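My structure is below; once you've seen it, I'll send some questions.
Heads up, one of the protein chains got dropped from this complex, but the rest are sitting where they should.
Showing chain A:
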Amino acid sequence: MFRQASRLLARASAVTRSRAFSSQVPAAPAVDSTFVESWKKVNPNMEPPKTPSVYMTPRPQTPTSIPSKLTVNFVLPYASELSAKEVDMVIVPASTGQMGVLPGHVPTIAELKPGVLSVHDGNDTKKYFVSSGFAFIHANSVADIIAVEAVPIDQIDPSLVQKGLAEFNQKLSSATTDLEKAEAQIGVDVHSALNSALTG
């Protein structure tokens, strides 16, 4: 019961704080007060460690009407490809097939398979081949796409794709252990997806 109370308190305080700062520019720390208090009890002489939410710019609230643009954050381990870019639509290669996301899309967590991600903004489209990852679509028309590797389509070399596909097919047929089979299968999947990305 006490646990619920403290969680409700934290939620109430976090919500009011984020509502107050949602229109302001970053640097609005949403510090978890229950954590700070329990820390002080154990170690009053030391500052509690910061938590990641302090370093994030708070996300906008869910608007009442459907916004006109979708905000996309496309991140990779080595770079933030797109951060808070306003676009009309994105098509993500979810493992259940290509999924189009428009502003006002229902909140979704989608697992991605190797395929083409296309970002449509007005008349121009940018296509990337993503290896795999996750896509989160939130209720406030913000889409987060996290991929491990992504390459713009025009930088892919078709001849290398064909060579890779042939090589992995051959490895698959000659694989003995389960591990080799799985690795070869993954190679075949990725290369055939690359192939269809280039042709389709």
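Points to keep in mind about this one:
Definition applied: a contact is a pair of C-beta atoms (placed from the backbone, for glycine too) under 8 Å apart; a residue touches a chain by one contact, two chains touch by 3 or more; residues count from 1.
We adopt the following convention: contacts and distances are computed from a predicted model.
Its UniProt record calls the unshown chain "ATP synthase subunit gamma", which is the correct pick from "ATP synthase subunit gamma", "HBAD protein", "Transcription elongation factor SPT4 homolog" or "ER membrane protein complex subunit 1".
Check A:S53, A:S174 or A:S196 against the missing chain and you find that the one touching it is A:S53.
Note that of A:A94, A:L117 or A:A193, the residue touching the chain absent from this view is A:A94.
Interface residues of chain A with the unshown chain, by the touch rule above, are 3-4, 6-8, 10-11, 14, 30, 32, 34-35, 38-39, 42-43, 46-47, 49-53, 55-56, 59, 73, 75-80, 83, 94-96, 99, 106-113, 133-134, 136, 138-139, 142, 144, 146, 148.
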